[in-house]
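Handing you a structure now.
Only one protein chain is missing from this complex, and each of the others stays in its spot.
Residue numbering begins at 1 within each chain, and the chains themselves are lettered A and B in the order written.
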Amino acid sequence: MITAGVDVGAKFVKIVFLDDGKVIGRAKALVGFDVGKSASDLFESALKNAGLKRSDIKKVVSTGLGRESVHNMPPVNAEEVVSEVVADAAGAFHLVPSAKTVIDVGAEEGRGVKVGEGGKVKDFVINERCAAGAGTFVEAMARALEVKVEDMGPLSLKSTQTIPMNAQCCVFAESEVVTLIHSKVAKEDISKAIHDAIASRISSMVLRVGVEKDVVLIGGVASNPGFLPPLKKELNTDIIVPEYPEYVSALGAAIIAAKDGV
Amino acid sequence: MTEVKTQEYWRWPEYRYTVQGKDWHNAKSITVGVDIGSVGSKAAVMLDGELYAYSVMRTGGVSEDTAIRVTNWALEETDLRMTNINYVVGTGYGRVNVPFAKKTITEIACHARGAHYIYGPTVRTVLDIGGQDCKAIRCDEKGKVLSFLMNDKCAAGTGRGLEVFADLISVPIADLGKVSLSVEQEPPPVSNTCVIFAKAESLALLRQGWPKEKVAAAYHAAMADRIVDLLTRVGVEKDFVTTGGVSKNAGIIQRIEKLLGIKALTPKMDPILAGAIGAGLFAQALHEKELGLR
Partner (left out) sequence: MLAHYGYKDGSGDYFIIIDTDKCNGCGKCAQACPYQVLEVIANDYDIEGGNMASVREEQRKKIKYTCAPCKPITGERKMPCVLACEPKAIAHSW
């Protein structure tokens, strides 16, 4: 039985096709101004690439900020919507059956999810509506540093000293970064301070649900190599980052589709 | 009226002023209040609690130097010397350092006192919206602080948030408020208070065909909502006054007045001096305490 999970995030749409527990297709694209259209365009091209028709898909479940945009709307026609924390838990649990704490850091939100029996959600905490608490912060600082977003992580790993950052707001931090650059502080050290700051914020929130092993990190920011070391340090625990971390929520939605479809 | 304006093209006008018809030789207490802000610094010279001279200039890189310069400039053309000054109180942003001040009082307290002087003894609530922060102060009939709240963590609700927005819709910041008021019907406020997310939301609205005035109105409405939330936390009691750079944005102030159902008083003099005047008044009280008069 083939199911699909569509995660319409704040920045990217992610799609996963699942056939009896095995991933048979993945697709990702930027969310444009027309959220629904971006999601459905990607869905159509993903179907084509996987050699599938919509009728081959038994059930589609959507999640993410824009989940309603594809709910019962052709051509995606997601039959069900689930909240991100539910999809996060299901997806992480499928990949790591020993997962007890899931941390999902995306473009606009950071989440901590406590996983219960069978991959259900036990507790959760969301860090939302403030750009300093999620991936947008790294992106904005990359602009201020005049560095590509994907280079921010590797840059931070070359840092040789810790410098404090006072600003806790994305907008004020941009000005602070400019001042630091003018004071001839090395970009590597600034990048490290940025990653330390966001790791500190995310870990503080996760402590509210409690940290229990195994801890799994997913979401777009999980692919940032500069984020993992300070996060591990703050939480004082090992962290598992599965392959394709930004697709785990979509995977979770596809798994939920399969469960209900039985 | 002695008024000296110094203007270099890349600076906003700095100025000093001496009140005519006053003689400092007759004064029992000659005090100075120095307010070092994150952008502008102010010095006020008080004679027995009456404003005598003041100066407003840009805060330089080293705040101690700025403190000396702004004070000297206020004294210029008054033939007062630093040795004539009985007491100096410093105030301002963060861990301010006015090296020659005998005491430092927080900017919150100085602002409340100064607002009383500028607007009158009926002031009970002061809202200060600056470039990088927002303060809400409740005070009593003497200008003593009863409750306060300051927000300098988040750019939403500060001048900085407006700067970002002005850039987005390419409207000079001085015109932004007026533009936001030129809509026929008030649109719903943008749903995000975070400046970064509100900017993205506004961009989407522009692309949907919303005219600039409508987007400006939506953003100003959201900012006013947020500021009123903060004010409600300390409570608003008449008379209500506003200070700080953003108090010149009619789009924000009018919306706040509408939400509160209260109109703000109009000032008799430049409200930017509230902190320095308040500090000068505290200096007078402390000097009198020293002399055993209190």
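Definition applied: a residue touches a chain if its C-beta (ideal position, glycine included) is under 8 Å from a C-beta of that chain, and two chains touch if they have at least 3 such contacts.
Quantities reported herein were computed from a predicted structural model and do not represent experimental measurements.
Novice: Tell me the shown chains the invisible chain touches, ordered by label.
Specialist: Looking at the entire complex, the absent chain's contacts are A, B.
Novice: Looking beyond the chains shown, say which of B:Ala53, B:Val70 or B:Ile108 touches the absent one.
Specialist: Residue touching the absent chain, from the options given: B:Ile108.
Novice: Taking the full complex into account, find the residue in A:Val102, A:Val115, A:Val209 or A:Leu231 that is in contact with the omitted chain.
Specialist: Touching the chain that is not displayed is residue A:Val209.
Novice: Among B:Ser180, B:Thr193 or B:Thr242, which one touches the chain that has been omitted from the display?
Specialist: Of all options in B:Ser180, B:Thr193 or B:Thr242, contact with the hidden chain holds for B:Thr193.
Novice: Could you pull out which residues of chain B are in touch with the chain that's been left out?
Specialist: Residue positions of chain B that touch the missing chain: 94-95, 103-106, 108-109, 144-154, 156-157, 192-194, 197, 226, 229-230, 233-234, 282, 285-286, 289.
Novice: Would you write out the residues of chain A that touch the absent chain, in ascending order?
Specialist: Looking at chain A, the ones touching the missing chain are residues 123-125, 127-133, 166-169, 200-201, 204-205, 207-210.
Methods note: only the chains that are shown with their structure count from here on.
Novice: So the centre of each chain is just the mean of its C-alpha atoms; given that, what is the distance between chain A and chain B in Å?
Specialist: Comparing mean C-alpha positions, chain B is 42 Å from chain A.
Novice: Which chain B residues qualify as touching chain A in the complex?
Specialist: Residues 132, 153-155, 160-161, 164, 192-197, 204, 207-208.
Novice: Please output the residues of chain A touching chain B within their complex, sorted ascending.
Specialist: Within the complex, chain A contacts chain B at residues 33, 108, 129-131, 136, 140, 168-172.
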